[in-house]
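Note that this complex is displayed minus one protein chain, with the remaining chains in position.
In order of appearance the chains are A and B, and numbering begins at 1 in each one.
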Amino acid sequence: MKVEATIGKNMQPLLRVENLVKRYAKQSLAGTPEEFLALDGVSFTVFPGTTLAVVGESGSGKSTLAACLACLESPTAGSIWFAGREIAKLEERASRQIRPQIQVIFQDPASSLNPRWSVMEVLAEPLILQRKFTREEIDRGISSLLERVGLSPDIVERSPTELSGGQRQRLAIARALALEPKLLILDEALSALDCSVQAQIANLLVELQGSLEMTYLFITHDLAMAAHLADEIAVMDRGRIVEQGQAQKILKQPEQETTRQLLAAVPRLTLVPPLLEQ
Amino acid sequence: MRYLLRRLGHALLLLAGVSVLTFLFTALAPGTYFDEMRMNPQIAPETIAALRAQYGLDKPLPLRYASWLSSLVHGEMGFSFAYNSPVAPLLLVRAGNTLLLTITSTLLAWAIALPLGTWSAERMGRLPDRLLSWGTAMLLVIPDLALALGLLVLAVRSGWFPTGGMASVGFETLSPFNKLRDVALHMILPVTALVLSTLPLLFRHVRAAIADILDAPFLLAALGHGIPKRTLLYRYALPAAANPLISLFGFSIGMLLSGSLLIEVVMSWPGLGPLLLEAILARDLYVVIGGILFSTFFLVGGNLFADLLLYWADPRIRTESNAQ
Partner (left out) sequence: MIAILEIQDLHVSYRSSGGGLCPALTSVSFGLMPGEIMGVLGESGSGKSTLAGSLVRLLPANARITRGAVQFEGTDLLRANADELRQIRGRRISLIFQEPSLALHPTMRVGEQVRQVLAAHDSLGKGALNEQTRQVFDQVFPEEPDRISHSYPHQLSGGQRQRVLIAQAIACGPSVVIADEPTASLDPTTQMEILGVFRNLREKLGLAMIFITHNPALLCGFADRVLVLYAGKVAECGSAETVLASPRHPYTKALFHSIPTVFDRPGNTRKTKLPAILGDSARSLPIRGCPFEPRCTEKMDICKEREPAAVNLSASHTVSCFKYES
C-alpha cells in the first residue's frame, strides 16, 4: 500500500507512451493492399513501483504493444518515454544502457530459452555480457538470482527443457532480473501455467515488487489475475485503449461495453461460499 | 502471383549472369579453335586472320558479347566452327535427347522413391526398413561412373539390351511403334544408371521427411478420428512432408542433368554431354557457351517448376506471398 502513496506525490512516470501507432502492411486475398492498424493511438503512463495491467481479447494489439515497448518492433508513429528520455531518439551508447532496463517475459519461456544451454549458462550469459563482473561475482550473482525467484540451486546443471512450466517461468524471470531492469513486461506470462503455479509466480511478482521496487506491465486475458496484481487496468479493443483506471473501479463500475463483456466472460468459482468465510 | 513473377525475374537474371560468366571464362581459357590451323604450314596466317575476323574473334569482348546476343535473338546463338553451322539448331536436337533422358529418369526415380520411402518410414527400424537403408547406403557410396561402367559391362556380357547410342542401324525403316520400342530399349541402360545414382538420396530424404511428420500432433489427431492407415500415410503425411521434398525435386533435376551429361558420354547417348565434351576439346567456343547455357536453362527451369509446385501445394506460401 506504500505503492499507492507514492503515486500521489507528483512523481515522474517511469514509462510514458504517447499516441503510439503501429501499422502492419497486409494484403487481402484479393490482392488489394490493405493496411492493418494494430495500435491506433495508444497513450498511458506507468509510475515506478506500480503495475499496469493491459487486458483485451486476442488480436486487440496487446502483444504488439509489448513488442514496441521492448524495441522488438518499431512504431509507425508516436513516442515512448522511458525514465524521462524518448527511446527512439537515444544515441547508440545511451540506448545500450537504457534498453536492458526494459525486459520482456513471454507466455512460452521455452521458445526464448536455448534448450542446449544449462540453467547456469542461461543465467550467466547476461552477467557476462555486462563485462563488469569477475568469475566469482558471476557465481554469486547466479545463486542470488536463483534464490530470489525461489529455484533450488541443484537445478543449475539441467537444461530448460527438463524443468516444469513453472520452473521455466521462474528461470525466465531470473534471467530478466540479471540485467537489473526497471520495467518488466509480462506478455501472458502466466497464461500457460496451472492455477496453483500461477499463484506461486504471482506471489513471486508481488514479492519482487516489494523488495526491488519493480514496475510491471502485465499483459493478460485473465481479468481476475489482472485485478489481483494491478494498480491500474487498461482495457484494449482493436488497437485502442477504450477504458483505463484504478483496478477496483474497472471491476466494480466498468463504463465500456467491451469491459463489461470481458468481465462477464471470466469463469468464476461461484459455488464456493464456504471458502470465502475462511 | 507476385511470388512467381519474382521467381521468374530471378531466373532470367541468373541466365544472363551465367552467359556473361561463361563468355568471360571461355575468353580467359588459353587457345582458340584456330590454334591448330596455325600449326599447319599449308594454311597461310592471313587466311587464319581472315577467319578470325569473319567470326569476330579479333573484336573486344563486350562487342563479341553484343553480337552473340543479337544472334541469340535471331535464334542462332553464335556459329560452330567445327560443324560450320549456327549453334542453336545443333544444340536443340541434342538438348531434346538429353531432356528425354533426364525427365524419364527424374519421373522414374521419384515414382519409386515416394512410395518406397513412405513405406519404409512407416516401418522405421524394422527389418525391411533396415535392409533398404543399408542397400541405399551402399548405392550411395558407389561413384556414378563406376555404376555406369558396371552396368555397361553387364549389358555387354548378357547382350540383353543395346549398349550404346540411341537408335539401331536402320532405325529410319522401322514402323512408328517399332521406332518407339527401339528408343525405349536404348534408354534402358542410361536411365537405369541415372535412377540408381539418385534413388538412394531421394529415398533417404523421403523416408526422413515422412518419419519426421509421423510424430506430428495432427496425425495423432487423425488417428484418433479413425482415419485408415493408407489414407493417413498418403493423404495426410505425404502432402504435409511435401515442402522439403519439392525443394529436393528441383535440386534432383539438376543432379540428374549433370549425371546425365556424364552418362551420355560413357554410353554414347547423342545428347548435350558428348557434344559439349567434343566442343571443349576442340575449343569450339560458341558451342561450349551454348551447351552450358542450355544446361543452366534446364536447371533454372527445374527449380522454377519446383517453386510453382510449392506455390500450388502450400496454401501458407500463397497467402504469405500475397501479404508481402
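Rule of thumb we're sticking to: a residue touches a chain if its C-beta (ideal position, glycine included) is under 8 Å from a C-beta of that chain, and two chains touch if they have at least 3 such contacts.
Predicted model, so just to flag it, every value in this text is computed and none were measured.
From the options A:179, A:202 or A:242, the residue with contact to the unseen chain in the full assembly is A:202.
Contact with the undisplayed chain is limited, among A:64, A:103, A:167 or A:215, to A:167. Although one chain is not drawn, the whole complex shows that of B:128, B:143 or B:228 it is B:228 that touches it. Annotation for chain B: contacts to the undisplayed chain at residues 216-218, 220-228, 231, 235-236, 239-240, 242, 313-316, 319.
Take chain A: the residues that touch the chain left off the picture are 3, 57-59, 164-167, 192-200, 202-203, 206, 209, 221-225, 227-230, 247-248, 251, 261-262, 265-276.
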